[in-house]
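Once you've had a glance at the structure underneath, I'll fire off some questions.
Apart from one protein chain that is not included, each protein chain of the complex appears where it belongs.
The first chain written gets the first letter, and so on, giving A and B; residue counts start at 1 in each chain.
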Amino acid sequence: MAAPHAARLTKWLIAGPPLAFLLAFFLLPSLIMALASLRYPGEFGGLAPLAARAGEESGLTLENYALFFGDWVYAQIFAKSLGIAALTTLACLVMAYPLAMLIARSPKKRRDFMVLLVILPFASNFLVRVYAWMIILGPLDLLFTRFAVVVGMVYVHLPFMILPLYTNLEKHDPDLLDAAEDLGANAWHSFWRVTFPPSLPGVFSGAALVFIPVLGMFAIPEMLGGKDDWMVGNMIKEAFLGTRDWPFGSMLSLMLTLAVLLIAGAAALYARKGAPHA
Amino acid sequence: MPLLELRNITRRFGALTAIDKVSLSIEAGEFFTLLGPSGCGKTTLLRMIAGFDAPDAGSIWLDGRDLADQPPERRPVHTVFQSYALFPHMSVTRNVAFPLEMAKKRPDEIAARVKQALAEVHLEDKGASFPHELSGGQKQRVALARALVNRPRLLLLDEPLGALDAKLREQMEIELISLQRDVGITFVFVTHAQPEALALSHRIAVMRDGRVEQMDAPSRVYGFPANRFVADFIGNCTMLPVSVIEAGAHGLRLASGALGEIAAPPAERARSGQSGVLALRPEQVHIMAANAAHELKNHFAGRVRDFLYIGDVTTYVVELENGLRIEALLANSAPGRARFFEVDEPVKVAWRHDAGIFLSD
Partner (left out) sequence: MPESRWLWLPSLAVYAFLYVPLAIVVLFSFNDSRLSAEWVGFTLDWYRKLAADDAMLAAARNSVLIALAASLIATVLGTMAGIAMHRYRIGGLAFMVLTPVAMPEILLGVSLLVFFIQVLNLTLGLVSVLVAHITFCIGFVAIIVRARLAGMDESLFEAARDLGATPWQEFRLVTLPLILPAVTAGALMSFTLSIDDFVITFFTAGVGVSTLPLQIFTMIKVAVTPEVNAVSTLLMLVTLSLIVLASRVAPDALKGRA
């Protein structure tokens, strides 16, 4: 482009401030936490100093990671978290799909209204939505159980599955279903062979939007679950605010980050691959 | 001194050379057209003149000054975009006033010139309307008025008539010609539609794959195409494979296999023994009954294979004895009759000894 200097100046004037802010308050803290996972815990909590000092542990260490991989308990909690996330995602998918199909097939005006109805419960505070289930499940003696945790997770994350699914299904060609029917397919076959495959990118989008946040949740297990239902998030919270073992908490956060990156990466890969069907 | 000069412009996008050492000059007051198929580079050239892209090599000179490093807003060049690009949140008046406001003209001067500009495109009463309320043709005219209102040195038009239906397009072509003449501004017009180019331009540059194949007045591009691509791209053409028997100052003697000898007009670089094609325009080929009398040098027997009735003329596809097909145009002088010759009817086709043009391989 002509006048390259002015154009470059404009580019950095526009991109600079948000970039600087995020570098300072997102990237830098993340890197510091990564470093923190390699340090010793401080005497009164927090982090021990990096420089060597007599009488105190200092410097870098791998003991946090050793602890994680050495003790079976942590792997169990991780596995439990993954299991709850998977269960929640599946439940959300099953519940969201019929509604998403209905919305996608409705005439435009009704569609917008139906989507608004899905978004509105979002208006309530996240805590309120969990509290509502405390009220309902308490008298039913189902409070502080694994079931309660999953119900809470599903309740909070359902809209995140409905919206991407509906966005994808909206783009399907209605004639395809007629063609299938014409060729002798019954309703189940039509669905499984004609509707479901091209909806997979939407399914994966929704699944990622549910699975990842659920993995990191701590408030729902704390409010709706028992001691047995602790997830990774609860461990992290306990490390930072309870035992104040920051290096350990940092290490757990890093493991969680890794898990999330792997899943997000897989979802992105599939989304790109699945595109030809759409 | 020409108004606009492109000197040895080259532009590459990765491995693709979009523009390959193109040089041309455009005179003030001209209606100049860049004509070519999609991908030939014509829009890329236009964008470089406007300032939205820069050449990798070569320079662009306007009024004797190098435009390099001049951002679009500082060039006295305006563009009519293919999508018209009217600002949807501004009224027609404000749209047309925009360049004047950018040039910091006084409000009273702006008002007067906007009024004049709208009058020039016959939209005086549409000032308060918004773009979404206008038809395609009206939007086009607002885009023209907006680009012309502060009298730029050069107006660039990027396939502006593409979205209009045939009747409207014809109307706009006539309006464009008279507008350009009245306002006197140099137009650089980009299109892939060759009838448009022939109708509107003083000169045409035919482009292919980043190069200019021929640059000339429409009649010369049509009548004397420089090579097979131009002959084929502009108008319709039958290419008869021939070889040169004798080349002289008075004309060519060509051999066309089973058809025998053909007389053709002289061609500068033709040499005896050369092979090539004789490019014949359908209107040069006369079709007549098999036994009709005539005085044309080149005549051959054949049968009608097909015909295309367009209303005012009919194009016949005639198959000659050696299997070659040739197109012949016949005006439909008797109203209501679609054609004079039927399919499979034996006919004679003939053309003058100075019709057609020889193009070597």
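Note that contacts are C-beta pairs under 8 Å (C-beta built on N, C-alpha and C of every residue); 3 or more make two chains touch, one makes a residue touch a chain.
This one's a predicted model, so the numbers in the text were calculated from it and none came from an experiment.
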For the chain left off this view, which of A:Ile84, A:Val115 or A:Ala148 is in contact with it?
-> A:Val115
Touching the absent chain when the full complex is considered, from A:Leu38, A:Ala96 or A:Ala148 = A:Ala96
Quickly run down the residues of chain A that touch the omitted chain.
-> 6-7, 10-11, 14-15, 17-19, 21-23, 25-30, 32-33, 36, 46-47, 95-96, 98-99, 101-102, 105-106, 112, 115-129, 131-136, 138-139, 155, 158-159, 163-164, 167, 174, 177-178, 187, 202, 205-206, 209, 212-213, 215-219, 223, 233, 236-237, 240-241, 246, 249-250, 253, 256-257, 260, 264
Name, in rising order, the residues on chain B that touch the hidden chain in the full complex.
-> 50-52, 71-73, 77-79, 81-83, 85, 87-89, 98-99, 102-103, 146-147, 150
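FYI, only the chains that are shown with their structure count from here on.
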Expressed in whole Å, how far the mean CA point of chain A lies from that of chain B is 58
